[in-house]
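Take a look at chain A:
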Amino acid sequence: MIMWFAGLILLIVKLAVVLGFLLFLAAYLVWVERKFLARLQIRYGPNRAGRYGLLQPIADTVKMLTKEDTIPDGADKGLFCLAPAVVAMTAMLMFAVVPFGPELSVFGRKVPLVITDLNIGLLFVFALSSLGVYGVALGGWASNSKYSLLGGIRGAAQMISYELALGLSLVPIVMLARSFSVVDIVQAQERYPFILVQPVAFVIFMISAMAESKRIPFDLPEAENELVAGFHTEYSGIRFGLFFLGEYVHMQVLGALVAVLFLGGWRGPFLPPPVWLFIKIILVVLFMIWTRGTLPRLRYDQLMTLGWKMLIPLALLNIVVTGAVVLF
Partner candidate 1 sequence: MPRLIIDEREIEVPPGTKVIDAAERLGILIPRFCYHEGLGAVGACRMCAVQFVEGPVKGLQMSCMVDAQDGMVVSTSHEEAVEFRRFIIECLMLNHPHDCPVCDEGGQCLLQDETVSGGHGLRRYQGKKRTYRDQYLGELIAHEMNRCIHCYRCSRFYQEFSGYRDLGPLQIANRVFYGRFKDGPLESPFSGNLVDICPTGVYTDKPSRYKARRWDLQRTPSVCIHCSLGCNTVANARYREVVRVEARFSGEVNGHFICDRGRFGFPYTNLPGRPRTARTAGGECSQGEAVAAAAEKLREISSTFGPQAVACFGSSRNSLETQCMLKRICRLQGWQVPGFFVDPALERRVRAAVSLLDASAGVSMREVERADCVVAAGVDPVNEAPMLALAMRQAFRRGAEILVADPRPIFLPFPFIHVPVSMERMDSFLEGLARLAGESSDGTGVREADLLSQIVQNGGLASSDLPLPVSFCRALFGSQNPVVLCGTECVRESTLPAAAALARDLRKGRDRAGLLYVLPGANAFGAGLLNSQGHPGFSRLLESVESGSVRALIVTESDPLNDFCHRDRLLGTLGKLDLLVVMDFLDSETARMAHVFLPTTTHFESGSCFVNHEGRLQYAEAVHHGGIPIEQAGGGSHPPRVYRGDIPGEGPKAAWVILAELGRTLGIPDRDLLGLGPWSLIGEEIPSLKRLEGTVFPPEGIRILSDGDPVQWVQGPEARDGEDDRGAVPPGDFFEILLTHWTFGTEELSSRSGPLQKVEKEPYGMMHSDDARVLGFSEGDRIVLSLEGGQIRFRLSVADRMGRGVLVLPRHRKLAWRNIPEMPCFVPRDRIRREDS
Partner candidate 2 sequence: MKSLVEAAKALAEGFATTFNHLFRRPVTEEYPEVHRVLPARTRARIVLTLDPDGEERCVACYLCSAVCPVSCISMQSAEKEDGRRYASWFRINFARCIYCGLCEEACPTSAIQLTPYFETCERDILRLVYEKEDLLVQHQGKDKEYNFYKVAGVVTRLAGKGEHAREEKPVNVKTNLP
C-alpha cells in the first residue's frame, strides 16, 4: 500500500516536473522562434518587453488571457470549445512515453525517468498524433467559416498523407531495436545513434514530422495569405492560445522523438542525461525554425506529390533494404 502511494506521488512529481517544463519551454520557444527567425531575416525580433524581449512570452500570455473570447454565431459551440483542448492535450500526452534519462534509484527504489514505459510506445505516439488532427479538423468545421473549414480539410488531408510516411520511416528503427518501446529504442542506441545507420529514415521522419506539426513549409492548413488564418481564423483569446501552445508543445515532442529515435535520446558524455535530451531537442527545434526561415510554403499538389510519390516509396524501399541487411 505504502509502495503504491509512493509510486503515485512519484508519478505526480514526474508529471508536474515534465508538464511544467513543457509549458515553460513552449512559452519560451515562442520567444526563441521569434528571435531566431528575426535574425535569419536580419531583424531584431521582440525587444521591447524586458531585456531582449525576454518578458514577451509573459506579456503574450497576459494578453491572450485577457482578450475577449468570441464564439461566432452559428458555430457548433461544443466542438468549437473542445477543438483547441484536443490539440493541446494530444501534444502533451505524447511526451508521456519519451524517456529523459536512465533509471534512477531513489530510496532504493528504481525510478524510470520516463512517465510511462509503454511497450507499444511508438504506436501510442502515432495514435496521439493522428488524434491531434481532430482538433484541427473539428475546429475548422465547428467555426462555421469557409476559411476555417478549408483549413481543417487541408489539415486532415495532410495528416493522412504524412502519417503514412512517418510510420513507415520508423519501421526500420523498430526492426533494429526489435521493440516498440521507446525506452528500448534508446537502449538499442547504446553504441551508436540510429541516424548513422538510418540517414534515409531520418530525413523522411524529419520531413514528415514537420508536416505533422503544420509548420512552414507545410503550413497549408493555416496559409495566412489564402485562408486568413485557416482552421483557427475564428478563434481568439485563450482558445487561440491553446492552439498556439499545442503547436509549440508539438514541436518539442517532435524534437524529443527525433532525439530519442535517431540521436540516441538522453545519451551523451559529461552532462546529465536530461540535459542532453534538452540540448538535442533544442537543436532539432532550431533546425525546424531555420527551415521555416528558409523555405517557402509548398503548393498543395507539391505537398501531395512529395508525400505520396516520394516519401512513401522511399520509406518502403528503406524498409526492404534494412530488412535485407538485418536478415543477412
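Criterion applied: all candidates are chains of the complex that A comes from, given by their letters.
Assume contacts are C-beta pairs under 8 Å (C-beta built on N, C-alpha and C of every residue); 3 or more make two chains touch, one makes a residue touch a chain; residues count from 1.
All figures in this text were calculated on a predicted structure; none of them were measured in a lab.
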item: Chain touching chain A (counting every copy) in this complex, out of 1 or 2; value: 2
item: Touching residues on chain A, where the partner in the complex is candidate 2; value: 38-44, 290-291, 293-295
